[in-house]
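Just passing along the structure, written as structure tokens.
All protein chains but one are shown in place.
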Amino acid sequence: MVTKKKRIDQTGIEERCARFRTRSIKSLAKREGLNLILSMIDLTTLEGKDTPAKIRQLCYKAQHLHDAQPDLPTVAAVCVYPTFVPLAKDLLKNTEIKVASVATAFPSGQSSLAVKKLECQEVIGAGADEVDMVISRGKFLSGDYNYVYDEIAEIKNICGKARLKVILETGELGDLEAVALASRIAIEAGADFIKTSTGKIKPAATMEVTLVMLEVIKDWYLETGKMVGMKPAGGISNSKLALHYLIMLKETLGDSWLTNEWFRFGASSLANDVLKQILKQETGSYQSGNYFSID
Amino acid sequence: MNIEVSKTYKLYINGSFQRTESGRYYERHSTNEKFLANMPKASRKDFRNAVQFARAAQSGWQGRSAYNKSQIVYRIAEMLQQEKGRFLNLLEHEGFSKKGAQANFEEALTSIIHLAGWCDKYVQVAGTVNPVASSHFNFSIPEPMGVICTNISAEEGLAGVINALIPGICGGNTVICLAENCDYLALDFSEVLANSDVPAGTINILTGTTEELGEHMARHMDVNALAFCGLSHDQVLNLEKFASENMKRVYFDSSDSMDGFYSIMRFQEIKTTWHPIDRIEGSASGY
Partner (left out) sequence: MAKKDKLWTLSPAPESQDHIQIRDAYGVFISGNFTKPGKDRFYSINPATEKKLSSITQASQKQIDSAVKAARKAYNSTWSKMAATERAKYLFRIARMIQERAREFAVIESLDGGKPIRESRDIDVPLAAAHFFYHAGWADKLKYAFPTKDPKPIGVVGQIIPWNFPLLMAAWKLAPALACGNTVVLKPAETTSLTALKLAELLQDAELPEGVVNIVTGDGQVGEAIVSHPDIDKIAFTGSTEVGKLIRKSTAGTGKRLTLELGGKAANIIFDDASIDQAVEGIVNGIYFNQGHVCCAGSRLFVQENVAKEVIKKLEQRIETLIVGDPLDKNTDVGAINSKSQLGTIREYVDGAKKEGLEFFESSSKLPSKGYWCKPTLFKDVAQSSRISREEIFGPVLAVQTFRTINEVIDKANNTPYGLSAGVWTDKGSKIFNLTSQMKAGVVWANTFNKFDPTSPFGGYKESGFGREGGLHGLSAYIKF
């Protein structure tokens, strides 16, 4: 396992991201981009107060983003707590929409390996298509990289055919070089996706952190020919920013990654902002939130 | 006949106009005894609050680029220029002649512009790269002290107000100003500040007395420097003793308002940094 840190210059990263944000995405490119974003969303609810009724609304919305507008894609997946996997699977059984569940003592990860494995087994047993796990940040920050690696490998083993997303919680890691190292460990341990955040702390996803993770994925691809997916989560609530993320993805990893097989947005309010933008393109008028269902 | 809507004067704290929490006032008259306004009499709690805001604003203000700071200070001049008529009037209430008021206003305006032009230059004049004898890159730069308290000279009109407020912020500090003198001028000037993109908390103006507030300012443990002019010998002694509790940097004479560089440097620390220089082939000295 690589413990040699990849060197990252923060100012350089910020400047590259600033340049992505100058890209002007108009007309057809914008419409296609917006559709692409919708298809990449993991519609998420991870609240202590979630109930079956909330899950029902979420799963309905996942399939019916805005029926007044024809030809919209559906989201890629819904993301819920383990207790709701059976319900979500049932509600989405005749769709292409995946059911992703968090596991491994989300969001803190401060639990024994045995507990985390058990939780993952339950979730897989309930039929989850994807598992979003958290790394042990405490172990990482104290330098026990082997522990972090082994934990991920064990969870991956339990996942079997289900795809594993590894949440690094970049907001707790301190600096970009730590993010790069955590990304590399996760990839080597078998992650199918690396994901920025749990969405429970600030800062969540940023372009800078995402760029670093994309570059680690690129290094892995250049070395092994294998693709790894990426998911920024939290903090992306408007379409303009999401479009800039797509530009960043396109210019860093290339067109093969521009599908929901390899890229997701972990977001809840992004979908409605995208819908507003789509309607603005269709009608020419700026939109109001009143015309789009909030759940 | 239409009666005028007279203004309620309020303290300028954290970018907004607030009444004194004490509810007290004092009357302000012009030099020919005409009643002008009820002025808020700031209390130590107003001062305490102002320090909290000034502290919260300081790192953000320091972190702005020198160019940005200089543009903001220049904008103060843009906003002041269009208020010339009003301030000439105020200066006359202060006791300046018509001609004297003109000269004082122009001096104040030019002083702001002069100071704006220092924001992105004083580091070049005050900073140095030091030719140390070992193989190190060694440089010294000025850094702002932090939160500072000032008062206003009794005789310098609007130019004195500028001198109490602007040099500190040009150097990245945030300011709490005790406007015992030129109170009227200072609070009207705070309206100009409010229009000038100066971030909230960077400048705070309290009208009140040295007798009541001076000691609180001198002994506040979270104020880094204090510059008061026009005090008696006994007052200076007293305040100096209190200031020593947190090693506050103190000045008890006013600086020349036109010598912007030195008035800014009063509120700067100097930080020196070392870093090794590799010498692959063996020569020993630094830059």
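All chains are identified by letter, namely A and B, in their written order; residue positions are counted from 1 within each chain.
Rule of thumb we're sticking to: a contact is a pair of C-beta atoms (placed from the backbone, for glycine too) under 8 Å apart; a residue touches a chain by one contact, two chains touch by 3 or more.
Computed from a prediction, not measured in an experiment: that's the story for all the values here.
A.B. asks: With the full complex in mind, choose from A:28, A:53, A:68 or A:114 the residue touching the hidden chain.
C.D. replies: Result: among the candidates, A:28 touches the missing chain.
A.B. asks: One chain isn't shown here. Among B:117, B:199 or B:230, which residue touches it?
C.D. replies: Checking each option in B:117, B:199 or B:230, the one touching the absent chain turns out to be B:117.
A.B. asks: Given that one chain is not shown, which residue among A:200, A:250 or A:280 touches it?
C.D. replies: Per the contact definition at the top, the residue touching the missing chain is A:250.
A.B. asks: Taking the full complex into account, find the residue in B:20, B:49, B:70 or B:196 that is in contact with the omitted chain.
C.D. replies: B:70
A.B. asks: Tell me where the left-out chain touches subunit A, residue by residue.
C.D. replies: So the residues of subunit A touching the missing chain come out as 7-9, 11-13, 15-16, 22-30, 32-33, 36, 39, 73, 76, 96, 215, 222, 246, 250-251, 255-256, 258-261.
A.B. asks: Just the residue numbers, please: which parts of subunit B touch the chain that's not shown?
C.D. replies: Subunit B touches the missing chain through residues 66-67, 70-71, 74, 110, 113-114, 116-121, 124-125, 137, 260-261, 275-281, 287.
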